[in-house]
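Inspection log for the structure reproduced underneath, given as structure tokens.
Yeah, one chain of the complex is gone here, protein chain that is, but the others are all in their spots.
This part shows chain A:
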Amino acid sequence: MFLKYCLKDSVPVTGLCPQAGSYGVQDSLRRGFSSVKNELLPSHPLELSEKNFQLNQDKMNFNTLRNIQGLHAPLKLQMEYRAARQIQRLPFLPSSNLALDTLRGSDDSIGFEDILNDPVQSELMGDPHIMTEYKLGVL
């Protein structure tokens, strides 16, 4: 079912399943070197809950919407989210995500994700060639 595919029953947890790329082995090119300690234990109690915060909020909101207005409401919204999520710049450039923000209603609120660690001002950038090849599936 469409909805079941999107709303997972459990929150994805880093490290309890190793970060397998294709072939079921650790994908060093994309995720770098790893150590067992890094994989199994989160470095901060808030790390997991922060990583999945947006996902959990959406899950909660969609469930409420489904209970109040019926199944079609979250379905339609998720369709629109999928469409808006595809409006991106080239893979190595930061996108504004304006349509997605407007849909979510986060265009008139400010949180720590806007102030701290802004992706627009990040000092690191992915290698353009490799990132486009990865996006196109050529790599």
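One rule holds in what follows: a contact is a pair of C-beta atoms (placed from the backbone, for glycine too) under 8 Å apart; a residue touches a chain by one contact, two chains touch by 3 or more; residues count from 1.
Heads up, the rule we're going with is that contacts and distances are computed from a predicted model.
Visitor: Under which of the names "Protein YIPF", "60S ribosomal protein L27", "Proteasome subunit beta" or "EF-hand domain-containing protein" is the non-displayed chain listed in UniProt?
Guide: The correct option from "Protein YIPF", "60S ribosomal protein L27", "Proteasome subunit beta" or "EF-hand domain-containing protein" is "Proteasome subunit beta", the UniProt name of the unshown chain.
Visitor: Please give every residue of chain A in contact with the chain that is not shown.
Guide: That gives, for chain A, the contact residues 28-33, 38, 42-47, 49-50, 53, 92, 94, 108-119, 122, 124-127, 130-131, 134.
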